[in-house]
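Structure provided below as structure tokens; questions to follow.
Every protein chain of the complex appears in place save one, which is left out.
Let's look at chain A:
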């Protein structure tokens, strides 16, 4: 029973290895990849059901009792995120054959995709700070391979910067972990939480926390550390962009959410204000970047940044509504960003260019694509009844409750600007005159189905919020009460 907690890591890991052996037989590899992704999705769905009904699952690896060994924790938050990851994995594996060249596919493409998911899932389920670093490295290694996959000139140029910034922040992560070890004498998150709460040195802990904040903010692309992100996310294949945009930055946000609700909430007056102001600036500057871009992929990539800002603000607000808003936004943003990157890739492939000034009139040749892009834009901007609205509503309510009126204004302004950036792109691409580019329709449909699959989930997250919101609110309560996690890991769980 407790061994279930290893499944989110084990399934994609084994899938990656098996797919490495079949890499020369492309048709078989594709089918196996889709099968494994489906199995992963079903298993994660089952695990979420299990966790919600029977309570969280804690695995103590090798039977080393909690604070000494490495532990894996499947609590509602991590399980929900792992499930979302598996949804995105399925869509990506589905979309890949129509976008990635066969030569690339045979060059271990799916292996790297599954290894990336291994790292992401591992980062979500681990209950150990150093282990989190290790899983970050696993996912980064896979991402280094994916970002250079294809070996185009521009890819190699941007990937150097991507690798360097991630290497630098990883080393800072190690340094921060060793600081924490020096101060609190453990790296187990539950024990850290216990000792941090009992510690008489909140000043030092907060200082280390801010170092760790910068590490995760770099990975999560928050202001002022996002400059590396947009350009390096648009150079690989759209499938890879979708994976990166949906998963990598969100792992950074998840780490912030986990560590700062659990361990580093000693001096709320400093930490909360840090989160709120970094979040505010991230939202504003990110959306300005989106408005300034003329490249459809770059517009989508820049739109990742304000979303990160929203989640940071939610963590900073640190009340029931704020945290539920953050979690809800995190879930829906993973899915909608993946969908948007896939749609942007389809648009760029259909038009033969990424420059929105050179497109036009595509609504006649690609109506379904157009309306899907439009709906995705509405989701992103938070227009009701779509899912972005629910997250933003909760965040705004939480901010008012805390009395952060300026933040509310910035949030609403940002939403408006996001809408502007997406609608402007929509008008340039789909309306007006332009040589309607004729593509094979069948090829186009194969690309639209996976994006449509993701859109289905975002629409469900909006219209069917009643079904999911109670769970998210439970998770927020659970995060507000670190003792629950400590009890789960250190005392019970078996």
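In this text, contacts are C-beta pairs under 8 Å (C-beta built on N, C-alpha and C of every residue); 3 or more make two chains touch, one makes a residue touch a chain; residues count from 1.
Here, contacts and distances are computed from a predicted model.
Per UniProt, the protein behind the absent chain is "Monovalent cation/H+ antiporter subunit C"; the candidates were "Monovalent cation/H+ antiporter subunit C", "XRE family transcriptional regulator", "NADH dehydrogenase subunit L" or "ABC-type dipeptide transporter".
Annotation: of A:48, A:123 or A:187, A:187 touches the absent chain (contact as defined above). Considering A:141, A:204 or A:484, the position touching the chain not shown turns out to be A:141 (whole complex).
Within the full complex, the residue among A:64, A:168 or A:371 touching the omitted chain is A:168.
Contact between chain A and the absent chain runs through residues 130, 133-134, 137, 140-141, 144, 148, 151, 153-154, 156-161, 163-164, 167-168, 170-172, 174-175, 177-179, 181-182, 187, 231, 293-295, 298, 354-355.
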